[in-house]
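Take this structure first; my questions come after.
Just one protein chain is left out here, and the rest sit where they should.
== chain A ==
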């Protein structure tokens, strides 16, 4: 097993920013995160109890954050492992990593241009006590602890009297540059293949999905949308919020778009509606129209029993990204039909539910979204009616030219999956 990454913050600041903001977002969520290195990319995952989590099902308790960092973000990327795709998975403390990045940041800002090197180092001395504690009973259960060795160099000018040199007019021959070598070891817990396999990207139910391409954060409407997202934050004692996307079938002259996005709070003695009036780019699923025709009766109990599990089961071996939705939807027709039927009651209900997508999420999760929104360029909000909500941020990274011609580089992306807290 071998792992060596090099990144240079001063040569490719955009790439470095992606890595840094990924780590800081993850650190804001939970203490630890799973880093999964494969030959193509680094995936950083924050899930509830990373190492013990046993499924990719979105539970009611917490959101999951999945961040993709393509290999070409790094100046050098070398991952060798015995597993498929050279996968190495580990769990480590985000705070420690974040602190190192902060130190490196400072050094970069002072004009240094050194590389940041990340290596996996085995730490036999750290594992001694662990294995002896296990009593030889189940040594396999104990995850080996390694270190992510992070190093960078910082050159500092030790000339004590710069003025004196300047006065003498000569070249700064008196300047002595000294190099400080920073070296950190972040303890990480290597995950076994089985543990790694359990960490799967959550599934989204595509039957009642509404996706909005949100205004570009840096664009004309970015500041406005940012304040729309944050408006709710001043209400100190709000725990749950309802996101509501509505489609108007009759376009009225007065509104800018035929879609409406609202943040709704409905408490016992007060209610709140924050409505976005700016442009909203809805991405409608074309095949949703056709599916409505099929509506055999199904027992409601079936749905309540475990619709989410069924859905996950159907495509357990795949990691879903939102872009791939269309192709996957056709594969999942069996599952989706079932799902859809459960939703459909009277015909009027159906029309209503198709034009309205609502989900109740935690306001804490929404706050994470507001932070993410600031840091990325393309953001998509997906609302799966009464089930989950996905905040998908992408950072396009230009394109590369190779023998096949020009093609875009793989995007950096962060996807935040939030399960509903309760029914709408």
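Note that in this section contacts are C-beta pairs under 8 Å (C-beta built on N, C-alpha and C of every residue); 3 or more make two chains touch, one makes a residue touch a chain; residues count from 1.
Here is the rule we go by: contacts and distances are computed from a predicted model.
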Name under which UniProt lists the unshown chain, selected from "DNA damage checkpoint control protein RAD17", "Adenylyltransferase and sulfurtransferase uba4", "DNA replication complex GINS protein PSF2" or "Dynactin subunit 6": "DNA damage checkpoint control protein RAD17"
Chain not shown: contacting residue from A:123, A:274 or A:424: A:274
Contact residue for the chain not shown (choose from A:178, A:234 or A:423): A:234
Residue, one of A:76, A:156 or A:223, that touches the chain absent here: A:223
Interface with the undisplayed chain - residues on chain A: 221, 223-228, 231, 234-237, 269-278
